[in-house]
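Missing here: one protein chain of the complex. Every other protein chain is in place.
A and B label the chains in the order they appear, each numbered from 1.
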Amino acid sequence: MLDVTELSRAYGQGPAAHLAIADVTFSVERGELLTIVGPSGCGKSTLLRCIGGLLAPTSGGVVLNGAPVTRVPDRLAVVLQDYSRSLYPWLSVADNVALPLRRTVKGRTARRAAAVAALETVGLADAARRHPWQLSGGMQQRVAIARALACDPVLLLMDEPFGSVDAQTREDLEDLVLAVRAERGITILLVTHDIDESVYVGDRVVVLTGGPGRIRAILRVSLPAPRDQIATRELPEFVHLRAEVSRLVRSGSQAQAQLAGD
Amino acid sequence: MSRASGRRRGTAVVRGVIGIAAFIALAQIVGETGIIKQNVLPLVSTMLAQAARLAGNGRFLADIGATLEAWAAGLAITVIIAVPAGLLLGSVPVVRVATRAVVEFLRPIPSVAFILLVNLLIGPGLRMTLTVIVYGSLWPILYNTMAGLDDVDPVAKETLRAFGFGRLAIIRFVSLRSAAPHIATGIRIASAVSLILAIATGYQTGRINGPGIGAFIADANSGAGNTPLVLGAVVWTGLLGVVLNMLLVTAERLLLPWHKASLMETS
Partner (left out) sequence: MSERKRAPRRLPSRRGGDSRRGSKPAERSEALARRKTQRAAAAAPPLGGGGRRGPKPAARQRGLGAKDTWRGGKHSWLSRWVVLACGVALWQLWAGHRHSAFFPPPSTIWSAMHQKWFNGPAGHLFLNSNATGNILPSLGRIGLGLAIVVAIGVPLGIAIGRSRVLMDYLDPLLQFFRSIPVVTAAPVFIALFKIGTQMEVATIVAGTIWPLLLNTIDGARSVDPVQVETARAFRYTAWVRLRWLIFPSTLPSIFTGLRLALSLSLILMVFSELVGSSNGIGYEMDQANSAFNLPDLWSALVLLGILGYLMNAILYLAERYVLAWHRASHG
């Protein structure tokens, strides 16, 4: 469904240009949950933005459902890390969720209904009339997810969405993402720096190395579904995978550091 | 990165210059094609020529000097009075509340309205001008100084106190330093106010008040067909305002290097 081919992106020009990602190639199946993990500064966010059409790649391309991505495609939704700032404080929660629907859904009641439905999916139906700043961080992120879901996307991009919430909330949100995917069959790309998360949530894990970001490995996660925060994480399979990813990430950064040291 | 920002600034400067040039050219065209009649608004070229001629006009230069004198003296007096007063009054809670109340009620009254009163009280002359200027410039500096004291980071104060520093030391090391940018901004506002009041007083009372740009414009205004003269003088006051503001920004940057002052920071 999604094909990324030799994607490269450089910032700046000439000799001072900084290559953020280089020759990234992978594919994503429909309904798959792909996690992208790597050390900080390895270009994960750049990669996600290029896939989402928010950034133009310097070379290479992205093809979504057969059509090349030149700008933000239809039926694509994004959840950023900075949820508290991505929600508009002058709108209520329901209005925030309904705003993206103005393009596609005509009629205020229809939009409202869709917004409330999306909020129900994330368990925040009774927060509809409140304002984002009245909610906790975890709830705000849920609203951002609801907003993404309300557009009925085929592809959901999440850029370190749970980076700024506490551990408890993060577990709940991870399970929420899994539930949403199971229910709706959306394809999800989730960028994270949390290795545990990448293994727990993902069907496959893409490990990026640092500067410039290249694919180090793509691992298939063979853990059973449905996943459980406690049970799954106890499985030897999980521990093994997690260690493997960790090793890859580390060796990647070490190689990087060595290169930089020259 | 700094090369990129240097390039960026260069672009901005070039565009700014083009903007000014385009504006002048456009205004000239509008005047010459008669879209705005020349007896309503004279040609830009006439205005600029008149402004240039003013530079050689001895009386005008003397007037500029006088206005600058009044501005500088008024501002200096106000700073000397208002900053210590603000620091003092702002430090004592009861007095602060009382002063606050007084300021809140006196501030809405436009200072230009006091020109008449002061004129009756003292009579025309430099003293009158200075009184008006000081009255008008007092409030921004006082207000900002007191508010600057309010704005001090309590954590910083606590830290010093925890290390055993006394009240005076706290004021010196923390309060003044956080209040300084506020005070500086207050002074910049007061500077604009001073200039405005110096000119307003001169214009309102006329030449019996002494030399000054205000008096010059008043004279120019009373003659017929002197619109270019008035506008030329106004152009000069604009330049004066820009120069004075830049002076203060530079002074602020030098004295408060940790605080990045910017030309945009006046009201």
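In this text, a residue touches a chain if its C-beta (ideal position, glycine included) is under 8 Å from a C-beta of that chain, and two chains touch if they have at least 3 such contacts.
Note that the structure is a prediction, hence the values are computed from the model and not measured.
Peer 1: Kindly name the visible chains that come into contact with the excluded chain.
Peer 2: A, B
Peer 1: Among B:Gly31, B:Gly74 or B:Gly136, exactly one should touch the missing chain; which is it?
Peer 2: Checking each option in B:Gly31, B:Gly74 or B:Gly136, the one touching the absent chain turns out to be B:Gly136.
Peer 1: Specify the residue from the set A:Gly43, A:Gly202 or A:Gly252 that touches the hidden chain.
Peer 2: Residue touching the absent chain, from the options given: A:Gly43.
Peer 1: Tell me where the left-out chain touches chain B, residue by residue.
Peer 2: 11-12, 15-20, 22-23, 40-41, 97-98, 100-102, 104-114, 116-117, 119-121, 136, 139-140, 143-144, 146-148, 150-151, 153, 178, 181-182, 184-186, 188-190, 192-193, 195-197, 199-200, 203-204, 217-218, 220-221, 226-227, 230-231, 233-234, 237-239, 241-242, 245, 258-260, 262-267
Peer 1: Spell out the interface residues on chain A facing the chain that's missing from view.
Peer 2: Residues of chain A in touch with the missing chain: 11, 18, 20, 40-41, 43-46, 49, 52, 54-55, 72, 76-78, 80-82, 85-86, 88-91, 99-100, 102-103, 131-134, 147, 151, 160.
In the analysis below, only the chains that are shown with their structure count from here on.
Peer 1: Let me have the rounded angstrom distance from the C-alpha centre of chain A over to the C-alpha centre of chain B, please.
Peer 2: Centre-to-centre distance between chain A and chain B: 52 Å.
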